[in-house]
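Sharing a structure, written as structure tokens. Questions coming.
Every protein chain except one is present and positioned as in the full complex.
Chain naming follows the written order as A and B, and within any one chain the residues start at number 1.
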Amino acid sequence: MRLTALLAAALFWLAPVPALAEGEAAAIVAANRDQIEKPSRQSIGQVVTALAASGDPMADDILAAWAEKRLVVRKADQALFLATPEGDGFALTALDGTPAGTAAKAELTALKPNAGVRSVISSALVQFTLSDPDPAKRRAALDSIARDTSPETLAPLRASIPTEDDPGLRAQKERLERILALRFDPDSAARVAAIRALGTDTALDTRAALNPLVATTRIAALKAPGGNVARVLVPGRDLTEAEAYDLLVAANLAPARLTAEDQRAALVANIVEGKVGGVPVADLNTEAARDRAYTALEASGAVPVAATDDEAAKVLAAHRFYDVFTEPDPAVTTAATDALAKIDRKVAAMQAVDLGLDALSLAAIYFLAAIGLAITFGVMGVINMAHGEFITIGAYTGYVVQLFVPDYTLSLLVALPLAFAVTFAAGVAMERLVISHLYRRPLETLLATFGISIALQQILKNVFGTQARPLTAPAWLDGALTFNDVVSISYIRIAIFLLALLFLLFFLWLMKRTRLGLEARAVTQNPAMAASMGINPDRIAMLTFGLGSGIAGIAGVAIGLYAKVTSEMGADYIVQSFMTVVVGGVGNVWGTLAGATMIGSLQKLIEFLNPSNTLAAQTYMILFIILFIQFRPRGIIALRGRAAGD
Amino acid sequence: MTALLEVSGVSVSFDGFRAINNLSFSIGPAELRAIIGPNGAGKTTFMDIITGKTRPDSGTVTFGPRSISLLGLNEARIAREGIGRKFQRPTVFEDQTVEANLILALKAARSPWKVLFWSPKPADLARVRALANEVGLSGHLQRKSGELSHGQKQWLEIAMLLAQEPRLLLVDEPVAGMTPAERAQTTDLLVNLAQDRAVVVVEHDMDFVRRLDCRVTVLHEGAVLAEGSLDHVTRDPQVVSVYLGRG
Partner (left out) sequence: MTRSFLARTPSVLIFLAALAVFTLAITLLSEGFGAGLISTSFVKTLGKTLCLCLVALAMDLVWGYAGILSLGHMAFFALGGYMIGMWLMYARTEEIVVTALAQGGLPATPEEVQQGIATQIFGVVGSSELPAIWTFAHSLPLQLTLALSVPGLLALVFGWLAFRARVTGVYLSILTQAMTLALALYLFQNDSGLRGNNGLSGLQNLPGLTDTSQDLVSVWFFWASALALGLGYLALAWVVSGKFGSVIRAIRDDEARVRFLGYPVEAYKLFVFTLTALVATLAGVLYYPQAGIINPAELAPIASIYLAVWVAIGGRGRLYGAVIGAGFVSLLSSLFTSGRLPDIPLGPVSIAWVDWWLVILGFSFVAVTLLAPKGIGGLFDRFLHIGTPDRKGAPLGPDDGSLQEQEAQE
């Protein structure tokens, strides 16, 4: 029957499309009224095919209504209508498409085709929608087929390909046809061809279609099974002996081993006058004694005989273990395995690209978080432990701005310079009040700034509370730039990357092209000499510190856009920032960039290798850095020679 | 006469700048030698190489009767081999007493365990007193060395060097900031020391070098330009052009 439908459909598609056939459908229905009212799966195919082939625009409405049990007979005149629920009753439409008033439910009898008939109808319907003149409808039909694959859709899909004139849709149809064919085509060669034709398509649905083909089940048997064997398993190598034995037990090929609990229960149940099988209860505190007692009980027949280790080993040796493909056709499984291997290689390459993008964006974040730290460290030899709190202050500034400026784009434009200004001022104040009194005492400075860090963090906590505050990105930063199912990157991360790039350029310009940069470099290399040449180191220190802190504020806004804003947020980045500075080397923007890139990539790489455990990733990263310091104690890009001091 | 220190073919460069260029130098076990040269001639780097602070890119440095190579050794190890160095500005441990400074320098085992269980024997204390006496600090043993005058610190440092009993003494501009009387005293001390050990003096002050009355090595651009008596090298036209030409 299906073949007939198929043939008819094929004929129909080969024949020129009838120009207009209005009323044709109604005529076909009228001619086959008996069949339609009392359809059988065997014979209804021709009617459905005829309807489908009629070219009447009403045909698919009629078929759809029929399948949905909305094709009704009006009891009064036995006429057929399409019914649409409306109020208490139904609105009726005649088969030629003209409205025919309404009717109450009691006035109508619905035709109720059985499931078999309905599937014939829906298959025909697919054909309709796949060839609908409206490309949007065709696309929707394709999507629905792809979502819910079934063998029935293969034929109509195939049939619709030759007439598809939209190249995009056609490619989609061909692709879907292959995915369906490799699963449902009855012909083995056609399935293999479909698998080959898919090539190295990395899309998720391809992989989802291929994976079931290579699914295996694990079985135990005395000799090789007749199925499509994927591989032979050796106990002890491919699976543990306990697992192998469990397989045998599951297949009823061997008795279950005696578990410690069962043995214990059996012994307890057979305590007679303080003894079990002749062994005193007090002695049963080793496994050997319990085994002895149990053997004695076995001998007396009090307990069932359990397999001993020797017996278990014998049974294991007597059986073979196999992974067997669920898919019986070896040609298909081989082709699918090959295809998956190729796809896996390609996916791995894509993942490497994706990982690279992730690493790059993480590096951008670390760069933003660390550059301020690196500058102050380089120019002043001061490690600012409160740098993390400056990041937090920047993020909270963004949050407060959003409370007053509801437009997210505008608030971001206000927040960035404002965060810079706030943290710049905080940095300058801190430099003047504390750090300038502690020059030449780097360790004291470290601790004093740490005191400030404790106090600031607690003040922020007291003011803003412990719960996370939102810093919402504008809508145009939502979503991600997606290249394919594997490679994608969110717009926020791209924006942060661009921001980091902007700051890199800014710093290069500042350091190489401005008076401030020249003086700062002079102070970095030889403060005493710089001072004797009329550079005011105090002013330079103040400005650098302010600048470093200001960038921390901007980094705070950027980080706050995708992470939660809490009083401890800065502290989460501070250690990575330190690491970036240590690894990168001091007093050089490129060093910080290299450090950030290295730390970011490394963290992503370790996370990739051990995805379940980001904590371990950080542990290993720090271990790596400690080892790295062994080889480059002064960082990747370090001042060398006499300028490096020593 | 076998040399105590033998430096041969040593080169070192910092970021492309050749601070020392194929330099060779040797000094006997009991010899006083002055090294002069214009700024940037590589005098300090030369001392850094000998004391292990800077690793040369090529060349060999051997020391002592057994001619051990100094290149693989760290600063502390080289110092224990018997090379003492006096820096240009006095570096004493200002937070500690003069006595503690001298005890630190006293020739004795240097490893942490031995130092932990070390306690001064009468002979050690006598040696400390003798050294303090020699440099005129005997009344100041219990004072913190940070309280000493600049000149006294110089003397304390010299006493510390003597306490180390080095076989080779490297002295960097010893008379900078000294009064004429102290200069004369220093001259006598250095000449006296060179009786039984090698002493290398790096100095700018030609009068002082003349008073030392010893062989002079002239460094220029990281290499030996001339060597001999002061009169000999000052007649050398190359030396004259380097000093006059470069100021």
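One rule holds for everything that comes next: contacts are C-beta pairs under 8 Å (C-beta built on N, C-alpha and C of every residue); 3 or more make two chains touch, one makes a residue touch a chain.
Only a predicted model underlies this, so the values are computations on that prediction, with no experimental measurement involved.
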Residue touching the undisplayed chain, where the options are A:Gln42, A:Thr98, A:Asn252 or A:Gln630: A:Gln630
Chain not shown: contacting residue from A:Ala282, A:Ala317 or A:Leu403: A:Ala282
Contact set of subunit B toward the excluded chain (per top definition): 51, 53, 74-77, 79-80, 84-85, 87, 89-91, 93-96, 99-100, 103-105, 110-112, 115-116, 118-120, 125, 144, 146-150, 153, 160, 164
Residues of subunit A (touch criterion as defined above) contacting the omitted chain: 260, 264, 267-268, 271, 281-287, 290, 377, 380-383, 434, 437-440, 442-444, 446-448, 450-459, 461-462, 526-529, 531-532, 575, 578-579, 582, 586, 613, 615-616, 618-619, 622-623, 625-627, 629-630, 633-634, 639, 644-646
